[in-house]
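The complex is shown incomplete by one protein chain, all other protein chains being positioned as in the whole.
In order of appearance the chains are A and B, and numbering begins at 1 in each one.
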Amino acid sequence: MADGHHKQGFVSKYIFSTDHKVIGVQYGITAMLFLLFGFFLMIGMRWSIAFPHEPLPAWFTWILPDGWEARWLQDGKVTGETYNMFGAMHGTIMVFLGVVPLGFGAFGNYVTPLQIGAADMAFPKLNMASYWLYLVGGLVMCFGFFEWFSDTGTAKSGWTNYPPLANIADMQAPDQWRTGQTQWLLGLVVLITSSLLGSVNVITTIVNLRAKGLTWFRLPFLVWAMLVVAFILLLAFPPLEVAGIMQVMDRLTGSSFFTPTGLYTSQVGLMDSAGSGSPLLFQHLFWFLGHPEVYVLLLPAIACVTEIIPTFTRKPLWGYRSMVYGVIVLGFLSFIVWAHHMYLTGMGPVISTFFQTTTVLISIPSVILITSLLISLWGGSIHFRMPMLWACAFLPMFGIGGLTGLPLAFNLADLHLHDTYYVIGHFHYVVAPGILFGLFAGIYYWYPKITGKYMSDLLGHLHFWPSLIAINVLFFPMLIQGMAGFHRRWYNGGDAYLDKVAGGETENVFAATVYQFIDLNILMSWAAFILALCQIPFIINVFGAWFFGKKVESDNPWNATTLEWNTETPLFAKHGNFDEEPKVYRGPYEYSRPDHDKDYLPQWEAPQSKPSND
Amino acid sequence: MADGPEAIKAARNTYLKVLFGLLGLSLVTVLVAWIPFWHPSWDPGKVGFDQVDMIIGLAIATFKAFLVGYIFMHLNHEKKSIYWIFFGSMVMGFVGLMGITALAFWDPIVFDGFNLGEPILKK
Partner (left out) sequence: MELPYIVEPRKDTGLFNSKLAIWLFLASEVMLFGGLFSGYVFLRIYADFPWPERAIPVLPGLINTVMLILSSVTVVFAWSELKLRNYRKFQVYMGFTLFFAAAFLGFKYVEYTTKFSHQAVKMSDNVVVEGHVDYAALDHGKLVYGKDAKKLHKEGAEKIKAKKIEYKVEEVTFPLRFRMESRKKIINKILKQAKAQDAKLVDESGTEITIDYLKEARKALYDAKKKNAIARRDGLRDAWKVAKAEDAQRIEDGKQAEKSKGWQLAPQVKIDESVLDLANETASITAKFTKPVYLHFGRNDIRESEEFGILRDGTVVKGKQQKSYMDMHIDAVDFQYLAFDAKQKGSDPFEAIEKSWLLSGDHKYAKHFKEYWDKHLEVVLHHNHGLQDRFKVEQNVTTTYKGEKLYLPLREIFRINWQSLIAYDEHYGHEDHGYNKDYSTFNEVEKSRKKNVETFIREYFQAPKRVFPHLKIPSKEVHFESSLTPKWNNFYAIYFTITGLHGLHIIGGMVVLWWFGFNSRKIYDKDPEWLANRVEVGGLFWHFVDLVWIFVFPIFYLM
């Protein structure tokens, strides 16, 4: 149905827009705001870990209303309940409301149709619905921070919401609809709907709307990555939706899907429920999504880095085919490794061996991806512009994160490391210095195309170098603490386990170990506070460059080869993307061809004599 | 995709045949499950709810599902890519998810070779 090119009002052009570029930017800004909020929560947590007896500082509490402080802080200190609330929401916000929408929602939406030469996504109105459902779902999950919505705060049973704790949390509330856990679950259902619509959209777009000449193996790697991400989201989210629906039923109708028989709580005594439920069922359903979800986090970042490295080394991507096959295999394998999050649930050796094998196998395609990117640097003429700095930092950081995952893959080692700070160190290394750096690279890379202005290099360096150092100081000691046995989710950093009388000279082995490493908490928390300050140059840059940045003179400022650079600049709300239907003549990374004068040959440039055969 | 009027009219006859087939199969499913055990000539195996009833019931259901998918949902003249999407997800959905439950049921703590020992629940 062709819509007439009528003039659009401001609201339908920029707010309820069906243009994938505007929606992509909406996703990006919303996601970054959520990331900032999740960061804020983490600062509160890190204060509690490093200084558990001291009240929160004024520079943190100025933004909190007095009533909130009265309810959730004790003498200004973070209580265990509040820490759990922050912890659960930090995880939820970062994973579901921050990184995935930024990676898949923002970059997937903005770049994918451009890179395949399409006029828009296959279903623009569905795309708009996706974004607004995401915003609504995300806000509903966070309702609990406001007393107007919830009597009991937000969800506070970990971002993983394991029953029976999550089932019975806030059971005393008179109105179960006004509890944070229930609202979290309802928000999750809305969020999953948004995600499903988005993934259907992306797959249909990639399969059906590719430009002429754009065969499968001429697709930029980003498009392959987004295709795999979309399939993972499509097929892995429904079991989590099932788990969410079942938990909502448990909370609102009193069913016992996850309540075992004879459950006894200190608040009500013997639970008035039928029993015979299985907490293990929830864990299976949750992690069936939970594991593929981490590849949903990862692949958009790898996609950004893979686009950036050829551009700034002026050299084709090494191992493009291997990377494509690798990412497809990664997508398949990601569905059969989930129980490595559950090694300590009493699994027998048969199942745990199965999952251990598949988990170790899945490291192979990941390594193929990283190795190909590393080798792509070899012999290149590297231009260390801002995007390239972030992309180069991604490689070793993600490498550390990935390698620290290997002991966790083996159930024998995981027996000791499960639920310790080692796990936290591992996944934060992968996500924070890894994935987020990759996504920052993407922001710096495509910002000139979106806004027509360059981001400030000075502010970029002020953002990059201190962040790199602070983030390593923040997360590396976690690996050490974890191996020493520090548990996850300790709200006082291990303070309770110290032998307060004897300090380090105690016979209690665990107390002695805690004493040995507890001071690392202070170092890490200071690193976190500094890391927070380091993001200020970025925030200024993102908004300031739009007004004050240097104007981009060419449509293709980085001299790249993929189709999105064959459009006008700035490219924000233009209907239809391309003035004439694009045609593709070659692969995506034709840099430094010996038979060509320029050091790059874009995909869309018609050949002088004969078209190349890839 | 059936296009011309003749093809569509022919397809309609098939639809009607499938309709009666489905209705008949539904009735058969109920009868198979419902035959009381004290007519033992009808009950091939165990007394009461038995695995045979379940297998027959699910087999009939699968066949009905196949008919609906193949004929009503036009899978008989759809391009291969659709098959891959649907079958892939069915394989993953039923085999993968049912696989958890099977594995969980079947999982002994003691590992003595590949003899999986006694099931956890006794009949």
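The rule is simple: a residue touches a chain if its C-beta (ideal position, glycine included) is under 8 Å from a C-beta of that chain, and two chains touch if they have at least 3 such contacts.
None of the values given here were measured: they were computed from a predicted structure.
Of A:Phe123, A:Tyr162, A:Phe354 or A:Trp526, it is A:Phe123 that touches the chain left out of the display.
Touching the missing chain, out of A:Lys13, A:Lys77 or A:Arg489, is residue A:Lys77. Of A:Ala31, A:Leu222 or A:Val242, it is A:Val242 that touches the chain left out of the display. On the side of subunit A, touch with the chain left out of the figure occurs at residues 1-2, 50-56, 58, 61, 66-67, 69-71, 73, 75-77, 118-120, 122-124, 147, 151, 172-175, 178, 196, 199-201, 203-204, 207-209, 234-239, 241-243, 245-246, 249, 253-257, 261, 268-269, 272-278, 281, 284-285, 288, 495, 498, 500, 503, 519, 522, 576-581. For subunit B, the residues in touch with the chain missing from this view are 2-3, 5, 8, 11-12, 15-16, 18-19, 22-23, 26-27, 29-30, 33-34, 37-38, 40, 46-49, 53-54, 57-58, 60-61, 64-65, 68-69, 72-74, 78-79, 81-82, 85-86, 88-90, 92-94, 97-98, 100-101, 104-105, 121.
Methods note: only the chains that are shown with their structure count from here on.
With each centre defined as the average position of its C-alpha atoms, the distance from subunit A to subunit B rounds to 39 Å.
Here subunit B touches subunit A in the complex through residues 81, 89, 92, 96-97, 100, 103-104, 106-111, 116, going by the rule given at the top. Looking at the complex, you find that subunit A touches subunit B at residues 207, 235, 239, 280, 284, 288, 335-336, 346-351, 354.
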